[in-house]
Structure formats: C-alpha cells, structure tokens
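Just one protein chain is left out here, and the rest sit where they should.
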C-alpha cells in the first residue's frame, strides 16, 4: 500500500513539513507500506486562472496529479491561515480539480496540522475538509492539531513529547486500519 | 462614501467581474457614493510563501492593501471553486493578513456570487465568509447567488431578468443602509 | 449488510421522510441488503440538558443508540433549517454522543436532503457533516439535494422525474460499493 505525505506549506523549514515527515517516519516503522514525502515547492504553480488553463495546464499540475493518481492514501499536514485552508493547498486542489486526466476522488485522506498557537490549527482543518470532500475525497473524520509546534520537535525532527507521539501513532494506526478494509 | 468592487476571479470575461460591475452600476445610479471597480489581474501575486515574504512583499500586495485601506466598504463577487473560496481570493487574503501596514479588519463587506450552476455559488459563499471574518471583516449576513449566470447578462452587461436585478438592488440598498449607520 | 434509513425531521408527511423511504426502496430492489426505516417521532427526546442526563438517559436515547449500534450503514435525509442542521437531528447527535454504552463512531453515513427551495438543502448538508464527523462518523463525500421536493413525488411516494431517480440510484450504488470494501 502506497502512502503519500505532504504539507500545505511552501516555506523552507515549515513546521507542517516536519509534522508530515514525523507521520511518515511512524508509518515507515510499520511493515507493508511504501511511503513518499513530497515538497509542494517542487511543484510550482501560478494562482489558478482559467486564461492560463486555456493555454495548457502547468507541468507541475500534471506531475502532481499523476503522483496522487498512483497512490492509495494521502496524509496532509496543513497550517491554518486566517481560520481556513492555506492558499497553496486550495490552489493545488483548484488546479487538480480542473485536470480531468487525473482524479483525487475516492482517495482516503488523513488531515493533521501543526501550529505555533494553542489551538493547533484545528479550526482551519474543518474548513480544509470541505474542498477535498467536494472533490470526492474521503477525509478521515478524526484529525490532529499539534499546538506550540515550534517547540515540539527535537533536532532529528522527532516529536519530543511521548504523549503527542502516541496520539499521532494511534491516529495513524486507526487510519491505516480503516483504509486496509 | 467610497465603495470598492472586485471579483474573486482572474479570467478575462469572468461572470463574477460582470456581476460586480452590475452591482457597481446599481450603486452609481444612487447619489452619495464614490465607486471603483478593480481587476485582480492588475494585482499579480505569487501563491503565498513565507520565503517570498521574508525577501519583501510583492508590490501588488501593498498596492491592493492601500487601496482597501482607503475605502469605506467592499462588494466582492466570487465564484465557488470546489465548494469553497477560489484560490485567487484566498491568496489575496493570506497576503494582506501578513502585511501589517494595511488592515482589512473592521471593513464592511457584501459577498455575492455568479455561477453557471443552479445553486449560484451559495455554498462557496459560506466558506468564503470564514477567512474574511477571521481577519475582522464585517461580512454582511445576507448574500446573493446568481444561478445560470452565463445566460443572465445582456450585451451591455446588465442583468436581463428584472426580478434578479431587483433582488440585487434590494440587497445593495439593505447593505448601504446598514453601513450608513 | 444492514442499512438504517431515517429523516432529520419530525413532521408527519415530511418530504425528507419520503426521500429516505425512496432511497430505501431503491436499495430494497437490490439483493444482499437488510433495510429498515425509522421515524424519529417514535424516539421522543427532550432538548439535551445535562441536568436530565444526570438523572438518567431518556429511554429513546438508549433505544436509538442500540438500533444504530446494530447496523452497518446509515442513510439520513435531512432538511436545512436556517442554513444548518435541524435541531431534532443535532439533538439526537448530542444525546447519543453522551451515552457511552453506544457509539455511532466509525459508521458510514450517506447524507441527502429534500427541500421546497431551488437549492435542495445542499448548504445545510455541509453544516450537518460537522457534528457527525466530530463523532467519528464517515460521512460519504458526495451528497444529494432534491430541490422543489413538494412536487417531486407521485402518490406512491416515488420520484416522478427519471433523471432524479437515476441520480439517487447512482449515488446509492457508489455508497454501497464503497462500504462493501
């Protein structure tokens, strides 16, 4: 079973890239999964504009769409921007939804979020579900917000607090068990 | 009283640009308002990336922020993309919210939507409220979705159906009366 | 496979009860499913109040909880009240979520909506997802709103328009295929 991990953030050193990588590490420790981490910075796209689409889809849209088409499940760690989905992630969804050769519909998706605040980005996660679900993605009902994320990781990028690591592990186990059905 | 109109769409010939312009025309027919229509295509921005911000805000962000800072109220006509806010509009909000020299907080905003479908983009309007409200914008509770918008305008760009024109007029009157207080 | 159908409405002759029954009829026409329709009017509950809970759960809460615990999937047809979930349905969720002996978590749920308006209650469906998902329910991403529902059914309670019947059939097939996995 192939699982793709990425973050809804472009910034070098993004806390959500770290959180996605930690989730990947926990899945790698189990057997039976082929995992891959992808950086959206390697898939540069302009802001969606139908005038651009009419001249041809940006190469990154097709590459990313093919990548997603080939996997069995997605884990996305996304920041909250203004109480909602970050523009980079919404932009990826808007482009992919127009490219009929690939489809993200019917894929299972686990959403998590890292944030410097106390709420862990949970509010934004609920808004982030909507466009994915509108595309037919099965967003796992349980999600996880990591608060105070700027202090959460050690130098290897692993979660320092055992309790939070176990929470993520438990959520991943629940998700993997569900998609195995 | 200065009112700014724009669309949450970049496409040349966008139905939402037409709908925003029709709203402007109806306000222009009243006295006491200074109105302006703005095309987001004239404010090109990359997808929000803190790495770019760290090198300096794009010029368009500052120009748009100053424009909004100088007005009293906003009317935005926005399409629905995947059940939610279009990426171009979310991107504008994300950039503006980081630029502390300008603020969209406390501004009154009327949201309307034009769509080729039967629902008129109403579903997306409810998701579009959230990031604006998270920034402190007073989004007017009543909104309007224009269904079958590709057949709604005549060659001058005016709404052909009198009933729909009156609905928009009534909504604008209600909004203008509210912000006059 | 056992599937339970009910409506988020109490009213005798409710359009959503009719829509739920039509969905049940379409599933009954397939083999391999055991179906049941339930009327929330037979499960009377006061508005949730912890003071009542502290004296003991209403009998209807336990009866409904046990019913749901025993089935494999849910189909709920719900009206939109004030852009959101109707109070009767929210009340059922609030009571059930407090009764730890039963759990609606991990159940697959298909949401549909009948409405006299043009939008078919679709806006409310998106708000209705949230409390179910917060309880761990797997709400199917695709949903269906039936507009002008007061004219939609014949005297047998079947959908008059073939196109709408096919849309519901296709959605049910997609849902059943998904939960069969």
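Should a chain be cited, it is by its letter among A, B and C, assigned in written order, with residues numbered from 1 in that chain.
Heads up, the rule we're going with is that a contact is a pair of C-beta atoms (placed from the backbone, for glycine too) under 8 Å apart; a residue touches a chain by one contact, two chains touch by 3 or more.
Predicted model only: the values in this text are computed from it and were never measured.
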| item | value |
| --- | --- |
| Of B:55, B:156 or B:181, the residue in touch with the unshown chain | B:181 |
| Options C:65, C:86 or C:141, residue touching the unrepresented chain | C:86 |
| Touch criterion as defined above, residue of C:36, C:49 or C:161 at the omitted chain | C:49 |
| Positions on subunit A contacted by the hidden chain, ascending | 83, 118-119, 122-123, 126, 147 |
| Footprint left on subunit B by the chain that the document does not show | 105-106, 126, 129-130, 132-142, 178, 181 |
| Contacts of subunit C with the absent chain, listed as residue ranges | 10-12, 41, 45-51, 81-88, 90-91, 93-94, 97, 127, 130-131, 133-135 |
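What we mean here is this: only the chains that are shown with their structure count from here on.
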| item | value |
| --- | --- |
| Most distant chain from subunit C by Cα centroid | B |
| Identifier of the chain whose CA centre is least distant from the whole-structure CA centre | A |
| Subunit B-subunit C separation of Cα centroids, rounded to whole Å | 36 |
| Intercentroid distance (Cα basis), subunit B paired with subunit A, Å | 29 |
| Distance between chain centroids, defined by C-alpha means - subunit A, subunit C (Å) | 30 |
| Residue list for subunit A, restricted to those that touch at least two other chains | 130, 133-135 |
